[in-house]
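A single protein chain has been omitted from the complex, and every remaining protein chain is retained in its original position.
Order of writing sets the chain letters: A, B, C, D and E. Residues in each chain are counted from 1.
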Amino acid sequence: MARPDDRAPDQLRPVRIQRGWLDHAEGSVLIEFGGTRVLCAASVTDSVPRWRRDSGLGWITAEYAMLPRATNTRNDREAVKGRIGGRTHEISRLIGRSLRACVDLKALGENTVQLDCDVLQADGGTRTAAITGAYVALADAVSWMRDRKLVKRDPLTTSIAAVSVGVVEGEPRLDLAYLEDSVAETDMNVVCTGDGRFVEVQGTAEGAPFDRAELDALLDLAAAGCAELTRLQKEALAR
Amino acid sequence: MARPDDRAPDQLRPVRIQRGWLDHAEGSVLIEFGGTRVLCAASVTDSVPRWRRDSGLGWITAEYAMLPRATNTRNDREAVKGRIGGRTHEISRLIGRSLRACVDLKALGENTVQLDCDVLQADGGTRTAAITGAYVALADAVSWMRDRKLVKRDPLTTSIAAVSVGVVEGEPRLDLAYLEDSVAETDMNVVCTGDGRFVEVQGTAEGAPFDRAELDALLDLAAAGCAELTRLQKEALAR
Amino acid sequence: MARPDDRAPDQLRPVRIQRGWLDHAEGSVLIEFGGTRVLCAASVTDSVPRWRRDSGLGWITAEYAMLPRATNTRNDREAVKGRIGGRTHEISRLIGRSLRACVDLKALGENTVQLDCDVLQADGGTRTAAITGAYVALADAVSWMRDRKLVKRDPLTTSIAAVSVGVVEGEPRLDLAYLEDSVAETDMNVVCTGDGRFVEVQGTAEGAPFDRAELDALLDLAAAGCAELTRLQKEALAR
Amino acid sequence: MARPDDRAPDQLRPVRIQRGWLDHAEGSVLIEFGGTRVLCAASVTDSVPRWRRDSGLGWITAEYAMLPRATNTRNDREAVKGRIGGRTHEISRLIGRSLRACVDLKALGENTVQLDCDVLQADGGTRTAAITGAYVALADAVSWMRDRKLVKRDPLTTSIAAVSVGVVEGEPRLDLAYLEDSVAETDMNVVCTGDGRFVEVQGTAEGAPFDRAELDALLDLAAAGCAELTRLQKEALAR
Amino acid sequence: MARPDDRAPDQLRPVRIQRGWLDHAEGSVLIEFGGTRVLCAASVTDSVPRWRRDSGLGWITAEYAMLPRATNTRNDREAVKGRIGGRTHEISRLIGRSLRACVDLKALGENTVQLDCDVLQADGGTRTAAITGAYVALADAVSWMRDRKLVKRDPLTTSIAAVSVGVVEGEPRLDLAYLEDSVAETDMNVVCTGDGRFVEVQGTAEGAPFDRAELDALLDLAAAGCAELTRLQKEALAR
Partner (left out) sequence: MARPDDRAPDQLRPVRIQRGWLDHAEGSVLIEFGGTRVLCAASVTDSVPRWRRDSGLGWITAEYAMLPRATNTRNDREAVKGRIGGRTHEISRLIGRSLRACVDLKALGENTVQLDCDVLQADGGTRTAAITGAYVALADAVSWMRDRKLVKRDPLTTSIAAVSVGVVEGEPRLDLAYLEDSVAETDMNVVCTGDGRFVEVQGTAEGAPFDRAELDALLDLAAAGCAELTRLQKEALAR
C-alpha cells in the first residue's frame, strides 16, 4: 500500500505556519500539517495559579479541544455533554508537559502562559501539530513579554517540536494522516527539543505488539521529522 | 464621537464570506464582519431527534460557542467549567429559531441539519455574523442533499440575515463593533428574511429606556442592513 | 376563533397581586395573570458579588424556575437533571436585566437584591407575570431597606411591568394564555417602564415572519397593556 | 422555657389542608403545619420505570425540594449548584418509602404516581408535613384513576401521616417549630399508618444521647400526633 | 427458615478488627462483619471548614463509598456517573452524625478528623460496620494527636458502635447478612454509645408496618449487639 498522497515513508506532509492569526492573543499561530489545521493561542497573565504563588516560578499550561465538525462525522461538544473526555484530558496534559520542557520557569517569573490549541480540522496528528504550533505561539508571547520588560532574561531554553510515526503494513512511516493512522499496527508520538533530545515518547501497539527493532526504527524516523519541523519553526519565526 | 473606523452610521463593516472552508462538512463558511470571524459548519444526518420521529418533518438545530481567546482577555472554556453559560444557551437557541424560519421542514423530510457556529475572533456582532454565515452554510448543505436526491423539493423558502443596531451618544448606528457595543445605550439584534420581513427583533435598553421613535429608527437601519447582507449572501452563493 | 375566555383582543386576564405572601422575605408577592401563578421573593443582602466589590454600586439579580407540575404534564426538575436548561437561563437573565432598568445602582449602595420567581402554575405569560410581580416585591424590599436606613435615597427611578402579545389567526391579541400562545404566529414579550418607555422588546416569528405593520400593532397593544399593569401595581402598593 | 406559641407539649400546630390547589395535577394539596407550607402534587403516568416493566406492579416515587427563600436566609438553588444535596436526597427517599407503605402496588398496576413536595415556606417539620400532605394528594390521584377505570381495585390499603417529636429542655414535645427544633437535644420523625402501626422511626441525638425511657415517651407522643393527623386527613378528604 | 450461617437470632457474625492497615493515615482499620469488609481511614488536619473558623470548635466528617465490585453484580462508579447517589449521601451523613456524638468538639480544638469508609466487600450491614470501624480509626487518630500534643485533653467522651436488626419470617434477628436483609419485613439500624444510650434509631418497614411490641424487641436485640461490639472495640484498642 503506497501512501495516500504518494509521500516517501520519511516525508512530512506540507507544513504551513501562519503567525499572528488572531488580533488579541499575545501569540497565535494557525498551523497546518496537510489537512490538519490547529489554531494555537498563547495568553499571558501576570499571575500564577494559587498553589504556585510566592514561589518565584512561572507556569505554562495548555488546553486542547476539537471543533465538533473538525472530523468526518460530527462529534458532540464536550461543553454540552458537561464533561471533558479522557482523550482531551490526556492530550491537554501532554501539550502542557511538552511545552514546559523548553521554559526556565524561574526566568519566566510569576507569570502564566496559557496555550489553547483548538483543532479546526482533523486529519491525523492533531496533537503533534498542536505542540509544534504552540511552541511558535509561545515564542511570540515570550517576545511580547520581553518587549514589555515583563521578564528579565529569556525564559526559552530550547524549542519544541512533535511528530507522529507508525508502522503501516510493516513499513515505518512519518507523520501519519488519518487514513494511515486508522490502520497502523503501532502508533507513536514523539516530542523533541531543538537539539534533538527527547521530551516525550509515547508508543502504543494498536495491533500486534512491537519489538525493539521496530521501536528503534520509529525513533530514528521521528527524530529526523522533529529536526525538520524545528527548521520550519525557525523559518517561520524569522519571517 | 465618530465611529472607530470612520464608517457612516448606516454602513456595515467589510463583510467576507468564504465558502467550503472545511473539507468534511456538508456546508461550511468562514464569515467575517470586520474583526469578528465565525466558522459556520452545517452537518447533515439522515434522522431526526427521538421526539420528532415518524412525524415526516425534518429538524434544524444550532450550537454557538466561542474559542477561549476569541476575546481581548481569555475566557474559561465551558467544557472545562462543566456547564454551558446562559449567554451561550440563549444565542444557540436564537440561531436555531432564526434558521428554522427559512426552512419548510416537511420538504426537508426526516433529516437534521446541525449548525455549528464557532467564534474564532470576536469584535461585536458575533450572533448576527453567525446567523448570516449559517444561512450560507445551510444553503450549501441543502445543495449537497439535493445533489444526492435526499430531498425531493427545495426546503429553503427564503434566505435569512441578521445585523445588530444600537444607539451610541444618541445616534442610531448599524453593525456595532465591540467598542461601540460596550457603550451603547440601546442594543438591538434583528433577523430578517430575504424579502424583508422580521423573524426576530430583540431590543434591550442597556442604559436608558428607549421610546417609540428610537425604536422605529433602529428598525429602519436594521432592515436596510439585512437587505445589504442578503445581497452579499447571494453574491457568495453565486460564486 | 374567539378567545378561550371571551376576552376582547386588548384585554388582560384577571390580575391578582398578593403582597407579603412569605414571612421571611424582605419583599414577596404571589401574582396571578389568570391561571398563571408566580411566587416572587426579594432577598436583600448587604454585600455585592466579588466582581463588583468596592465599586460603590449595588446589584439586582434574578432566578426563574418552574415547579415540576406547574404545567399540564410534569417536567423533570432541573436540579435532578443537574443542569439549568436554556429557556430557564434566558428568562432569568431577562428578569434581571428588566428590573435593573428601574434601579439607580449607586443609590442602592453595595447591597444586592436577589429576585426569585418560582412559577407555581403555568398558563402562558409566566415571564411577564414574573417581571410584573418581581417589581412589586422589589419595591417592598426597597421600603424595608429605607425603613432600616440601609439606603440614603430612593434607588427606584421608575416602575417596571411586562406583558406578552401575539398574533392569533391574524388578530393581534394581548396577554396570551397557553392555548393561544401555542398557536400564535408571532409572539412578543414587551417590558416597559412606568412612564411608557421600552426596556425590552423580544419578538419572534413562531410561524410566518411578520411585517412592520404587524410589529407596530403589537407594540401598541403591549404599551397599553403595560400601562394597565402599572396602574394595578400602584394600586397593590398603595394597599 | 414555654413553647413559643404557648402550645401544650402534646399539641399540634394549626393544620390546614387545601385540596385541588393546582389545576393540572391529578391530586394536589397545599398543607400547612403552622408557618410551614408545602405544596404536594401527585402526577399519574400510565407506565413504570424501565427496571420495573412487565412486572405487573406499579410504582410510587417522590421528590422534595425547598424554594430558595422558604427559609429565614436565602439558600442557593440546587439546580444552579448542579447537584442535589444530601438532605434533599434523604428526605425524597423517606417520602417515597413512606407512601409506598400504604399502596398495594399490584392493585396499582403498571402505573406510576410521582409525588412532588415543594416547601414554599419552612418553619420546622417540613418532611412530616410533606408526607402528611402527599398522602392526601395521592388519595385524590387514586380517586382520579378509579374514576377513569385505570385501576381495577383500590390500591390504597391504609393512610399515612407523619409528625416530628423532640426533647427540649428535658421535655418531650410534639410537632416542633423551627425555633424549638434548633435547640432540641433529641429529634425524631415518626411515620404511622392510619391504624397506628409504624412505617418509619428516625431518631437522632442532636445533643446528648437518649435512653430507652426518653425514646418510649417520644414514641407515645408521636403515635398520638399521627392519630390526630389521620383524623384531619379524613376530614379533608370528606369535604 | 434457619439463618444462612446457622447463627442464633441474637448472635453477631464473626467480627475482625485490624488496626493500622494503612501506612499513611493517622488512624486506619479494616473491619469485617462476616463477609462485609470496610476500610476505615481517619485523616487529621489542623484546620476546620470555613463556616466553622474562629469558633474554637473542631469538626468530624465522614464519607462512605463502595467499590464497584463490592457487590454481587458490579455497580457503576459514582465518580464516572458524575454524581453521588442518594443512598451514599444518606449513609455518609449518618456516619458523620454518629461519630460526632462521642466527641467533645471544644476539646478537639480547631482540628478536623475526616473519616473515609470504603466498602471493599458488601454482605449486609455495611453502614453499621463502617460506624463501628470508624470509631476505632478515630480513637487511633485521637491518640496520634495526643502524642503530638495537638489536643490538650481527651476529646473522646464515650465510644460508638452500630448494628442492624430486622424481622425475618416474624423472628427478630441481629446483624443481618445480605440474604436475610433482602427478605426482612422490618429493618433497623441502631447506633449506641459505649454506656448503652442511643445515638440513632432508624427503623423502616420494608414489608408490613410494625407495631410497638416488634419495635421493642428489635431495640432490645440491638442494644445487646452494640454492647458486644463495644467489648470487641475495647479489645482491639487494647492490643
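Brief remarks follow.
Note that contacts are C-beta pairs under 8 Å (C-beta built on N, C-alpha and C of every residue); 3 or more make two chains touch, one makes a residue touch a chain.
Being a predicted model, the structure only gives us computed values, none of them experimental.
Taking every chain of the complex into account, the chain not shown here touches A, E. Although one chain is not drawn, the whole complex shows that of E:Asp10, E:Glu78 or E:Asp216 it is E:Glu78 that touches it. Chain A residues in contact with the hidden partner, per the touch definition given at the top, are 83-87, 89-90, 92-93, 97, 101, 158, 188, 192-193, 196-205, 208-212, 215, 219, 223. Interface with the hidden chain, as seen from chain E, comprises residues 22-25, 28, 35, 39, 41, 43, 45, 63, 65, 67-74, 77-80, 82-84, 88, 114, 116, 118, 120-121, 123.
What we mean here is this: only the chains that are shown with their structure count from here on.
Leaving out chain B only, the groups of chains that stay linked by touch are A | C, D, E. Distance between chain centres (mean CA atoms), chain A to chain B: 33 Å. Chain centres here are Cα means. That of chain D falls 28 Å from that of chain E.
Residues of chain C found to touch two or more other chains are 82-84.
Taken pairwise by the contact criterion, the protein chains link up end to end in a single open path, with no chain closing the loop.
Pairs of chains meeting the touch criterion are A-B, B-C, C-D, D-E.
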